[in-house]
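Here the structure comes first, spelled out in structure tokens, and everything after it is commentary.
Here the complex is missing a single protein chain, while all its other protein chains stay put.
What follows is chain A.
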Amino acid sequence: MSLLGFVLAFIGFNLLCVNTGRNANKIVDMTLTLAQQRLLTLVGWVALVMSLWPMLTIDSISIALINWAMLLTLAACTVILLLTYRPKLLAVLAKPVTHWLA
């Protein structure tokens, strides 16, 4: 487990969830253009894949993969809980991105 991995996975899931229509407005209070959506999705996926890398530096590949799967679970769980019960916290986290997108 590593903090960097968690942060990457968290960002990844967060960006993906900004883009899945139903919840976008909970986090970023604006309509995104298609190009912006595509970019965010791409960055989200890249961040998710990247979160495997810190795992690989700690353990051998088989153990790293399991740690990664568990890390993804934890990150996704955090995002969903925040999104459902404390979307404002996610909005705060997304603020820098909102400025840049506007």
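Here is the rule we go by: a residue touches a chain if its C-beta (ideal position, glycine included) is under 8 Å from a C-beta of that chain, and two chains touch if they have at least 3 such contacts; residues count from 1.
In this section, contacts and distances are computed from a predicted model.
Colleague: Could you tell me which of "PepSY domain-containing protein", "Regulator of SigK", "Alcohol dehydrogenase catalytic domain-containing protein" or "Sugar ABC transporter substrate-binding protein" is the UniProt name of the chain missing from the displayed complex?
Modeller: Hidden chain identified via UniProt as "PepSY domain-containing protein".
Colleague: Kindly state which of the options A:Leu4, A:Val49, A:Cys77 or A:Val92 is in contact with the chain not pictured.
Modeller: Of the candidates A:Leu4, A:Val49, A:Cys77 or A:Val92, A:Cys77 is in touch with the missing chain.
Colleague: In the complete complex, which positions of chain A touch the hidden chain?
Modeller: On the side of chain A, residues 1, 13, 16-17, 20-23, 59-60, 62-63, 65-67, 69-74, 76-77, 79-80, 83-84 touch the unshown chain.
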